[in-house]
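The complex appears here without one of its protein chains, the remainder shown in place.
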Amino acid sequence: MASLIGLYSLFFGLFSSFLIIFFSIKNLRNFLNFDSKILSLTFLQFFFVVVSFLGLIISFINSDFSNETVYNHSHSTKPLFYKISGTWGNHEGSLLLWLLVLTLFLFLFLLKSKEQNKKYRILTLFFQQIIIIGFFIFLLKTSNPFSYIFPTPAEGLGLNPILQDPALAIHPPILYLGYVGSSIIFSSTLAAATLNKINKEWATHIKKWVLLSWIFLTLGILLGSIWAYYELGWGGFWFWDPVENVSLMPWLALTTLLHCLLVLEKRFLLTSWVVILSISTFTLSMCGTFLVRSGILNSVHTFANDPERGLFILIFLFSLIFLSLFIFFFFHKFENKNMNQLFWLSKETSILVNNWFMMYFLTVVLIGTVYPIFLEVISSEKISVGPPFYHKLIIPFLIPFLFMMAIGPKLKWIKSDLLIKKRLIVLFLISFLLSLLLVINLNIDILINSILLTFAFYLFFISLRDFFIKKKLSLSQNFAHFGFSLLILSILFNNILSKEIITNLKVGEIYKSEKFEINFKNIGQAEKKNFKEIIGKFYIKDSEGNIEILNPGLRIYNQPNIVTSEADIKVNLFEDKFITMNYVPNQDYFNIRYQIKPFMIWIWFSVLLITFGGIISVFKKKYEN
Amino acid sequence: MKYLKYIIILFLVSNMNLSFADEQEIKLQNKITKNLRCLICQGQSIYDSDSQFAISLKILVEKKLSEGLSEKEIYEYFENKYGEWILYDPKFNKNTYFLWLLPILMFLLGGAILFKLFIIKKN
Partner (left out) sequence: MFLKKNMKIKILPLVLVISFLIIFLIFYKGLNNSNIYTPETNLKKDVPNFKTKIFNSEKLIESDEIFENDKFYLVNIWASWCVPCREEHPFLVDLNKKKNLEIVGLNYKDNKKNAKIFLDDLGNPYDIILMDQDGTISIEWGAYGVPETFLIYNKKIIKKIIGPLDLKKVFEINELVK
C-alpha cells in the first residue's frame, strides 16, 4: 500500500513540474509580481516527493518484499534503524533522495529570495526544473523504487553488513545536501548569467547558498572518512578511491567558488570564474553520479552496475554541459578587462593564485580518476592509478599553497605595500626550527614531508596568533585556515608516527616484541539479531607496562552470508589503538593486526573546525543584519 | 674489564643497527605492499587487505626481499605475473605520458596566464 502511494506520488510530483512551468511562463509574460501560486506549487512538488520517500521508508520498515527494492536490499531480521537507513542505501532510494534535495532547495530558494528580481527567480526555477524533470524521468524509467514483484518473496536478500553502520546511515543525506544542493547554485548562476546579473549584490545573495552546500559537503566527506576508518578495518581514512575522489572534486570547485565570491562581493572582478565554477560544481556532482552508478569504474562502493542507467546519466549530464556552455558563451558579458584594476600585491591576486592551485588539484584528481577509463577505451590497456600518483602530484604543491594561505589573508584589498612585517619572518623561523627538531628526533627521512611540516606549522602559528591579536579579524576565514593547517599537521604526524604489528596467534598465545606484548587471552561468542559474533579478548602491554584490553570481533551474518571483521578501537586524545582479527581458513590461529594511529581525533576535529568556519560565515551575516 | 666494556658497547651498537635495519625493512615492505593492488578486492591495496590473496602476497614480498630483490625488481616480478594494473603507482611510459604530464601542463598554463596578466600590466 505504501509503495503504491509512493509511486503515485512520484507521478504527481512529475506532473507538478508541468504545472509549475505553465504558471511560470504565464508569470514571466505578464507584468505582475512574482506569482505566489508558483511558490505554493514548488512546495507541493516537494511535498509529493516527501510522501513518495516516506512511502519507500514505510515499505522498508514493514519489510514489504513485494517491492523489488526492499526485496533486494533488506531483510526482516535487520534492526529498525538500518531498515530505515537502508531506504537510501541503494540506487533507487538514493535517487529519490536526490529528488528530495532538488525540490527542497528549489522551494527554499524561492522562499528566501523574495527581494530578488522576478525574472531571475523564474529563470532559476526553469533551470532547476530541467534537472528535476530529468531525474523524475530517470527514476520512473530506469530506477523505479516502487517496482512490483509477484509472487511476493518470503524474505529479502539483505543489506550488506558493511553498510549497517550509523556513520554510513547519515552519510548519504548529509553528503547529498551538499552535492545536490549545488544544483541551486548551478540554476541560479545560469539564470543570473542570462540576465547579466553577475555582480556584487548577486554575489552576496548567492554566497549563503554556496556556504550551505559547502558546509554539508565538507561534513558529508568527513562522515565518509570516519566510516571508512571505523568500519573497513584497515586503519586508513582516505584512499583516493574513485568514489572518494568524486566527492572531493565538487568540494574543490565549491571552495574555489567561495573564494571568488569573496572577491566579487567587494569588486567587480572574476565574474567568469564564478560562472564557470558554479557550473563545474554541479557538473562534477553529476559526473560523479555517472561514474559510480554506471559500472564504468571499479571501486569499493560502486552502486549499481548498470550500463543502461549509465547511458541515461551520461546523456543527461552532457546535455546540461552543452546547455551551460551555450548560455555562458551567448549571454555572459565578460567584464571589461581593465588591466589597471588588479595590482599584483593584493588580496584579489592572492585569491587568483589560490584559484590557480585549486584548479590544479582538481585537475590532478579528475585526471587520475578518469584516465584509466580513457586509456582502456583507446588502447585496451588496463592500469591502476592509486595513492602514489596523487601524493606525488599534490604534496609538493601543498607547500607553496600553505604559504599563500598564510600570507594571502594578510594582504589588503586593491593594494598592499611591501612592508615585510617582522613577525611574519619570526614565525617562519620558529616553524622552521620546530620542524627541524621534529625531523631529527623522529627520524623523518622524506625531505618533502619535512618541508611540508615547516609550512604547515607556519600557517598554524600565523592563524593561531591572529585569533588573539588581530582586531579586524574574519573569524570564519581564520577558523577555516587554522583548521586546514591542523589537518595537514595531524595527517603528517599520523603518517610518520603510526606503528603496526601483524602476526598469527592462537588462543592463549602471546606475541612479544621490544615495544609491545600482545596476549590473546580468550574467545567468546555472542548471538545478535542478524549475526553471530566471535569476540577475541586481547591484552596489549606497551613498553611502560600499561595494559589495554581490546575486543575485536568476527561477525557471521545470516543474510547475506558474509563474514566481517569488526575492529576494536580505543580512542584517546593522542592516539587510537586499533586491532582487527581475521579468520584464516582451515587453521586454528587467527591473523591479528594491531596498529597505533596517533592524532586521529585531531584529523576529524580539524575538519570540524574548517566546517565551523563556514558556519560562522552563514550566521555572521544574520548577526550583522 | 676494559675489553668487556668495549664488547658491551659493540654489542649494543650492533643491536641498535640491527633493529634499525629491521625497521627499515618493515618500512620498505609496507611501502611495496601499499603500492600493490589487491586484485580480488574492490579498491584496496595488498597492505590494507586481509583477503587470502593479500596475505599470500605479503608473505611472498617478504620472501623476495630476503632473497635480495630490489623494490623495482619486485614490482617487475608482479607486473610480469599480473599485468601493469597490479601497480598503484602508474609507470611513466607511453601509456601514461598524458596522465603525468597533463596536470603539470595545466599548472604551467595557469601560471602563464597569470604571468601574462601581470607582466602586460606592468608595461
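Letters A and B mark the chains as written, and numbering starts fresh at 1 in each.
We adopt the following convention: a contact is a pair of C-beta atoms (placed from the backbone, for glycine too) under 8 Å apart; a residue touches a chain by one contact, two chains touch by 3 or more.
All values reported here derive from a predicted model rather than from experimental measurement.
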item: Contacting the left-out chain in the complete assembly, out of B:47, B:85 or B:107; value: B:85
item: Residue of A:325, A:345, A:473 or A:510 in touch with the missing chain, whole complex considered; value: A:325
item: Of A:164, A:294 or A:431, the one touching the omitted chain in the full complex; value: A:294
item: Hidden-chain contact residue, picked from the options A:32, A:80, A:377 or A:469; value: A:377
item: Footprint left on chain A by the chain that the document does not show; value: 290, 294-298, 305, 307, 310-311, 314, 318, 321-322, 325, 329, 373-374, 376-378, 382, 584-587
item: Hidden partner chain, residues of chain B it touches; value: 39-40, 52-53, 55-57, 59-60, 63, 81-83, 85
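The rule we apply is simple: only the chains that are shown with their structure count from here on.
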item: Centroid spacing, where centroids are CA-atom means, of chain A and chain B in whole angstrom; value: 28
item: Contact set on chain B toward chain A in their complex; value: 19, 30, 34-35, 37, 42-45, 47-50, 52, 55, 58, 83-90, 95-96, 98-100, 102-104, 106-107, 110-111, 114, 117-118, 120-121
item: Contact set on chain A toward chain B in their complex; value: 233-234, 236, 239, 241-242, 298-302, 339-340, 342, 344, 349, 352-353, 356, 359-360, 363-364, 367-368, 371, 375, 379, 381-389, 392-393, 397, 500, 502, 514, 565, 580, 582, 584-585, 591, 593
